[in-house]
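Left out: one protein chain. Kept in place: all the others.
Residue numbering begins at 1 within each chain, and the chains themselves are lettered A, B and C in the order written.
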Amino acid sequence: MAIPTGHALATALVTGLLLGGLFTVTALGLSLIFGVLRLINLVHGELIVLGAYLSYILLTHASIDPLLGLLVIVPVMFLIGLPLQRILLTPLMGKGAEAPLLTTFGLSIIAQNLFILGFSGDTQALHASYANASLSVAGIDVPQIYAISFGFALVLTAATHLFLKRTAVGCEIRASAEDAGAAEMLGVNVSRVYSLTYGLGAAFAAIGGVLVGLAFSFTPTTGPGYLLTGFAVVVLGGLGSLWGTLLAGLLLGVVESVGAAFWGDGYRDFIGLAAFLIILAIRPRGLFGRAE
Amino acid sequence: MRKSHAIVASVFLLALALVAGGWTSARSETKEIEIGASIPLSGPLAGFGSFVKWGYQAAVKDANAKGGIMVGGTKMKVKLTLLDDKTDPNTVASNTDRLITKDKVSALLGSCTPSLVNAGAVVADRARIPLVTGCDPLEAFKSVKKWEYAWDIFFWEPDLASAPFKTLKAWGAATNKKVAIMHDNGPDGMVVGGKLWPAFAKQYGYTVVYKASFPVQATQFGSMIQNAKAKGAEIVLVDAVTPQAVAFVKQMFAANFHPKVLVIEKGAEPVQFAQALGKQADGIIVGGYWDASFPFPGAAQLRTRYEKETGQTYSQHIADSYAAAQVLLDAIAKAGSLDAAKINDAISKTNKTYVVGPVKFDANHTSRLPIVELQWQGGETKIVWPRKQATGKLLLKIG
Amino acid sequence: MHEVFAATPARLRAARLVSAAGLVALAIALATMPAFASDYTLLVCFKIFKYAALAQAWNLLAGYGGLVSLGSAAFIGIGAYTTAKLTIATGVPLIPAMALGGVTAAIFAALVSPALFRLRGLYFVIATLALASAAQIWMVNWNGLGGASGLYLTVSAPTTRGVYYMSLVIMAAATVLVAGVLRTRLGISLRAVRDNEDAAQEMGLWPFRTKLWAFGLSAAVMGVVGGLQAARLSVIEPYGSFSLQWTIDIVNIAIIGGLGTVSGPLVGAVFVVWLGERLADYPELHVAITGALLILVIRFAPYGLWGSLLRLKGETIWSRLRRRS
Partner (left out) sequence: MSAYPEPTGPLLETAGLSKHYGGVRAVDELDLEIRTGETLGVIGPNGAGKSTLIGLLSGAIRPSAGVIRFEGEDVTGLPSHRRARLGIGRTHQIPQPFGRMSVLDNLMLGRLYSAGSGYREARRESLGILERTGLAPFAGTLAGELTLLRLKRLELARALALRPRLLLLDEIGAGLVESELAELIDLIKGLRSEVDSILVVEHVIDLIRECSDRVVVLDWGKMLIDGEPEEVLADAKVTAVYLGTGTTQALAPARAAEAASEPAKPLLAARGVTAAYGSFRALHDVSLHVYPGEIVTLLGANGAGKTTTARVLSGMLAPTGGEIVFKGRRIDGLRPHSIVRLGVAHCMEGRRIFSDLTAEENLTLAGRTARSAAERDARLTAVYDLFPVLKKRRGSPGANLSGGQQQMLALGRALMAGPELVIFDEISLGLAPVVVDSLYEALAELNAHGVAMLVIEQNVERGLALADRAYVLEKGVVALSGRPDEIRGDPRLRALYVGEAKGES
């Protein structure tokens, strides 16, 4: 373990915070689905990767800028998510937590295999001017793309919050999340709400995927890694608590980066997971989760 | 419960019988030379797998095109069985078991990367079935055990590790001689980055100002890059697989760190690396053991053939896999028999120049491939060392 | 469905007879198999036994205890490394080393359980997954046990027959263990906690203790299997020993076979391994096919292939009994 310099520490803090934004974005969809459908969506990682591949296709074949491409990708992923939930998961609702869980698990296995068939096992990355550029703030250099991701995290969280709080559909979603039976009783078509939510989750995953593709790189098997980080964020944030997800994401980013500054990047993920397990052991419902 | 025991007892018995019957009957009695390999067709290393697969198949095709191989007076076609090991060493082992016991292969070809190759080689060595492989750096291969039936054709880590310094020396490159070393802690990474680079740096009069290691799944290198930058290193030596290599470079530039020399072993070699980074790949150096421009028989043709058949850009892994398969097939031909011991003996006597260069095994069952230093220039690699082979000049600028 | 048979002594006696006969036949067949079966068959059986034992252990946890854990890889890895290190460093013979591997895994389970058992349902599932990958990352980075390069076992690897018999014994032991546990206080407590933890506590059992036993026992079995695997491979490193692939295979087998029955995991192992061997010739697709199969089973045979079958039988016999009473 090495004691880092003040500057290094400051850098670690800032980068960590911004990186946390990326974590949040990759976790948001998971959180939404977890909160409303009470479902651990094990295929989330593959949805992220799929988003990245779609953007890659747009970029290489139509040279559409990845962020611009989101305008196409988000709706597309939404439309992919809808039937996925309706056809495969709806029949399993109310059959305990395991059945849908394992179904999504099976889906992720299939998806990974198909990615390899479709895109080969090669490493891909999305490049754009801002992907590798740096941003200097007070002598601290941080990746621009991290800053962009951070922005996305704030905007998406706020937007989702408003959507849930201000719109009629959002109201239906919150109602279904709390008491599906009662909601149905008041004329809410809960199964529609569910597939809608799942579609949203998929769309968010895609956004995360594009950012990941820009910031790092991706292969057909990149998904599970982000799934796990996503879990950590969602659970720390507390079941279905939107702001909790944001805060937890940022927290995780900072903890990992600062930890890495001390013990080296090798232990980055370990530190993250360890922190996750410890916090969970102390607060079984996550940092911001209220008891059910 | 007890009743269900009874039921299951019978079912289990039935199933096993079926299993046994089903498989023992599956033995092939045809007049073919059975060889096989377990390679990563899914999982993180599927990228390598696709090249290795092509290399092995190409060599077998060639042999069969010539009507097969003379064994015991009759020409026999070669049958190659490939199994997917999901990039999981446990699966490599059980696949190898399967190839040996079910497909009754006379010889085996290796997987890719030390952890996978070694897992299979151990099984083959134990079963006394010859296995020829590439894609496993010699030290990593030797360190496992004293091999009897496993053979490795690849580069020798010290060659790779010393190449950057030799290159700089050869071009008289002017740097502040401050070196930062960052390597993954995979078997080969530990050897090249962990042991050899520091040693050679010393030997060639460089000072290592920073050294760090990271796991193979890591995606963020921020703090390492910051340190290297802070220590004012002009020469950065990295050993990482492609996904990390790409992420590493992005983060390096994003952190505004532009050293004079950037060497990324392993990861910077395949063309996808350059595709993923575009112009920013320019100037990045990587050690290579093969390039289509090598003065060896069939080198250029192999490249064009690969790119014609697959429509993708080649990687050096097509060469060592192709050569490994050729070495094996030649040995079988020389042995003129399918007897494992005879084939193994023939392999040991291999002494011929293949598409990767001269192959001759030493006491450790390893044959060393010459290393060249490649530099990405305008989307393709140029040989910058040894100078007599050079196809381009060394650039001291990254991105 | 055994409860059904408990109702009529006559049936019970009959059942005992049949089962005894069946088990004896099975035992003889398995014991003598190496005499007539090919090496390949033996190795496939090794695979089947190995996974059957693992699935059996997982079944005790998830099927009877309702503790769905995705952390199996950690315990297998720990078993593997303990066995390896012991044989290399202290020259302990293989078998005791494997046993100690199991013990170490159980101890590890005991150490983490206070934290884990505070979590219920989904939280528990995720925490176990995180635990496993944390363990792997640690082993990769920490050079105390060879880091990512791993270890090479000096002890001579067991022969094909060797692993066949060892795995057979382990599977038999695991099965007997689970079947036995179900007849003890622990077995009942476990199922009670699964069905209704709070009510169980009001019946005077302390859920934590019950879960701990199940967790420890299953960890021990997994540890022993890990040890055997290490011996078989001779080279172990974190990516293989702590591979998520273990967890995936175990879950597949247990679910496809059927949770909450002693027979399910065995049948599941036979079926999945058999399928794997059949599909091995189509390397490009076999992973996807397994996934699709999993989805189909969950959808159409919620109690697993074997579980659903048993259930069917159970229902009919049960309804007959009901009519009589």
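The rule is simple: a contact is a pair of C-beta atoms (placed from the backbone, for glycine too) under 8 Å apart; a residue touches a chain by one contact, two chains touch by 3 or more.
What you see is a predicted model; the values in this text were computed from it and never measured.
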* To do: Specify the shown partners of the omitted chain in the complete complex.
  => A, C
* **Contact with the hidden chain (one of C:A29, C:A192 or C:A301)** => C:A192
* Structure fact -> Out of A:V188, A:A202 or A:V254, the sole contact with the unshown chain comes from A:V188
* Structure fact -> Which of C:A80, C:A200 or C:A214 touches the missing chain? It is C:A200
* Asked: What is the set of subunit A residues that contact the non-displayed chain in the whole complex?
  -> 168, 171-172, 174-175, 177-179, 181-190
* Asked: What subunit C residues would touch the chain not displayed?
  -> 3-7, 183-185, 188-189, 191-192, 194-196, 198-207, 260, 318, 321-322, 325
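Everything below uses one rule, namely that only the chains that are shown with their structure count from here on.
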* To do: Tell me which of B-C and A-B has more C-beta pairs in contact.
  => B-C
* Asked: What positions in subunit A touch 2 or more of the other chains?
  -> 112-113, 266, 269
* **subunit C, residues touching no fewer than two other chains** => 137, 141, 284, 287
* Asked: In the complex formed with subunit A, which residues of subunit B make contact?
  -> 40-50, 87, 185, 212-215, 217-224, 226-227, 230, 242-244, 246-247, 249-251, 253-257, 270, 272-273, 276-278, 280, 312
* subunit C to subunit A touching residues, read off their complex -> 68, 114-116, 118-123, 125-127, 129-131, 133-134, 137-138, 141, 244, 248, 251, 255, 284-285, 287-288, 290-295, 298-299, 302
* subunit A - residues contacting subunit C, complex -> 34, 38, 40, 88, 91-92, 95, 97-99, 101-103, 105-110, 112-114, 117, 224, 228, 231-232, 235, 266-267, 269-270, 273-274, 276-278, 280-281, 284-285
